[in-house]
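Shown here: the complex without one of its protein chains, the others still in place.
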Amino acid sequence: MTRSHTIHYRIAFSDCDPAQIVHFANYFRWFDTASREFFTACGVPGWRDTERKSGIIGTPVVDVQARFLASATYGEDIEIESTVERWGNKSFVMRHVARRGDTALVEGREVRVFAVRDPADPLRIKAVPIPEDIRAACS
Amino acid sequence: MTRSHTIHYRIAFSDCDPAQIVHFANYFRWFDTASREFFTACGVPGWRDTERKSGIIGTPVVDVQARFLASATYGEDIEIESTVERWGNKSFVMRHVARRGDTALVEGREVRVFAVRDPADPLRIKAVPIPEDIRAACS
Amino acid sequence: MTRSHTIHYRIAFSDCDPAQIVHFANYFRWFDTASREFFTACGVPGWRDTERKSGIIGTPVVDVQARFLASATYGEDIEIESTVERWGNKSFVMRHVARRGDTALVEGREVRVFAVRDPADPLRIKAVPIPEDIRAACS
Partner (left out) sequence: MTRSHTIHYRIAFSDCDPAQIVHFANYFRWFDTASREFFTACGVPGWRDTERKSGIIGTPVVDVQARFLASATYGEDIEIESTVERWGNKSFVMRHVARRGDTALVEGREVRVFAVRDPADPLRIKAVPIPEDIRAACS
């Protein structure tokens, strides 16, 4: 069985653009938040804690894709349902669906890796194998 | 020959997240700006003008994809080069490459449509065939 | 008795900057949302409805001030309590306090007006006297 987690959000005026609808880039912010909340729901500690313990600073995206099916506007309540669609060795795929009631608004997929700071250049980051304990906690 | 347009941007502190790097969702905002600046460079009037003349309110995305190759941080100067990769009947594909010097940072593709307000519900939008004059101006 | 309304928010990773704390400009976005939610809690219809009925498109700020008392970071739950501190003839003052538990984080004040589109230039806006029914609903 695949674990899923759902977050709820009321669209703000400042999320919308002059076309009166959510500016699409905001969905990527919300998917990012939904990804982290998925891990939180699985019991994975915050990235500040994991950085201290194992160096992991988060799960940066390496590839992102989204399909925009319907528009939404401010004052509307949406939810975003997130699952891990696939676990690889070094990367995993998160799938998000944003909905307003029964209407699917956006379907997104993120390929993410677990990252540590690059010892050669702390301003850059590099991928590490997916930690077994995190994968176990989220499956 | 394919037309291309390049915009320049210095990454701000507020564009970066606690991992010290640009939060990825910002690239989608910048690609959106780059798309509009492409049209401006081709001589296409602002969407406020097109709305008055033909009802067109802009080019909302219907599908977006990006590959993240290298991270960037604040104070760094980047450029985004944009081209129309393909013109369809109702949609077109914009391709963007964000670079810091010779380093490609992000490659993005947006499938966009030209949209007018939905007469049945002015809060929603609907696609129309690509205007011939705009296509000609941008080719 | 002064009416107040409180919204709740969990700080996202993308709300924070390389100093690991909420970038201060986000509080102004949240105060703006809190202002609108205050009106919603008082039963004031959305600005799309008011625009149709009376031309009012919202309550733009004319002066904003905030004092930053303590920092907050991602994963923390905050609340923002909003009240109208003063009603004038053409403007009113909203006061917001952002708190994490008992810790006050930010105190903000916004002077706002009710605005309609400027008939002389629909891209600009102009203030109108505060509608009596809205003031009554919120007092």
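A, B and C are the chain letters, set down in written order, and residue numbers restart from 1 in every chain.
Heads up, the rule we're going with is that a contact is a pair of C-beta atoms (placed from the backbone, for glycine too) under 8 Å apart; a residue touches a chain by one contact, two chains touch by 3 or more.
What you see is a predicted model; the values in this text were computed from it and never measured.
The omitted chain makes contact with subunit A at the following residues, 13-14, 16-18, 20, 23, 25, 48, 73-74, 123. Mapped onto subunit B, the interface with the missing chain covers residues 12-14, 20, 29, 32-33, 36, 40, 46-48, 58, 74-75. Residues 18-21, 23-26, 28-29, 32, 47, 57-58, 60-68, 70-71, 73, 115, 123-125 are the ones on subunit C that touch the missing chain.
The rule is short, and it goes like this: only the chains that are shown with their structure count from here on.
Note: centroid distance subunit A to subunit C, computed from Cα atoms, is 28 Å. Measuring from the averaged C-alpha position of subunit B to that of subunit C gives a distance of 31 Å.
One finds 22 Å separating the Cα centroids of subunit A and subunit B. In subunit C, the residues touching two or more other chains are 13-14, 20, 48, 74.
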